[in-house]
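The structure's right below; bear with me while I get my questions together.
All protein chains but one are shown in place.
Moving on to chain A:
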Amino acid sequence: MFRNQYDTDVTTWSPAGRLFQVEYAMEAVKQGAAAVGLRSTSHVVLATVNTAASDLSSHQRKVFKIDDHIGVAIAGLTADGRVLSRYLRNECINHAFVYESPLPVSRLVVRLADKAQVCTQRSWKRPFGVGLLVAGLDETGAHLYYNCPSGSYFEYQAFAIGSRSQAAKTFLERRFESFNTYSRDELIKDAIFAIKETLQGDKLTSSICTVAIVGQDEAFHMIDQKVIQEIINSMEIKEDAPADQAPLQEDKGSEEAPMDI
């Protein structure tokens, strides 16, 4: 995208019917570190790449627990993500207070989208520079949504956002049709695999990725680093084996959990 005379304010349309400031905000999401989400009928997994500003600093937090049944992964301006997480947590708490039941995921994402839309139609505001993958479970089942700065949202079986996310999307597109039948462990494994795709050559270790899961009998929580490292190690053993795609496809149907190696 190049600078043009319609991109100064979010309240200015271009002749082609575009709001450039909103599109620039979506660019900010594309520049952020990758985040992926996958959904089966009973679980939703989120995985992110944790970047650190330098070797001296700590890693950015990109996954937030919103409630026992909902969590989000963000890509883009993490400060905006943090503020939105606080808003989402508040909405969940207020709903539970009044209705004594968890806020359905679809209602939450609509509120988030409405909040984002407000910032696309005020001259004194700017759009949020963060994309959120909202993972949650409610009475209607497991859900994964993507909320973007424009205020629109979509439900997905699997999705990836952030830098080099196209590689992860390609990987997920090949396999998403069977995600509904996946076991919990298979879902986690594929999430880590998808994250690996975004690294494109860089070494995958548990210290640079965060994985979180929510399930029917499982409150939203981050998975322990040790467990992630074990899965990564088992993935590497499989890759050293002579067959390329074959071991992966065998995995999908096998009764053994991938970690039983």
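We take it that contacts are C-beta pairs under 8 Å (C-beta built on N, C-alpha and C of every residue); 3 or more make two chains touch, one makes a residue touch a chain; residues count from 1.
In this section, contacts and distances are computed from a predicted model.
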Protein that the absent chain corresponds to, by UniProt name, given "Dynactin subunit 4", "PHP domain-like protein", "Serine/threonine-protein phosphatase 2A 55 kDa regulatory subunit B" or "Proteasome subunit beta": "Proteasome subunit beta"
Which of A:Lys30, A:Lys65 or A:Arg184 contacts the chain that the document leaves out: A:Lys65
Contact residue for the chain not shown (choose from A:Arg89, A:Arg111, A:Arg164 or A:Arg184): A:Arg89
Where the unshown chain meets chain A, residue by residue: 65, 86, 89-90, 93-94, 96-97
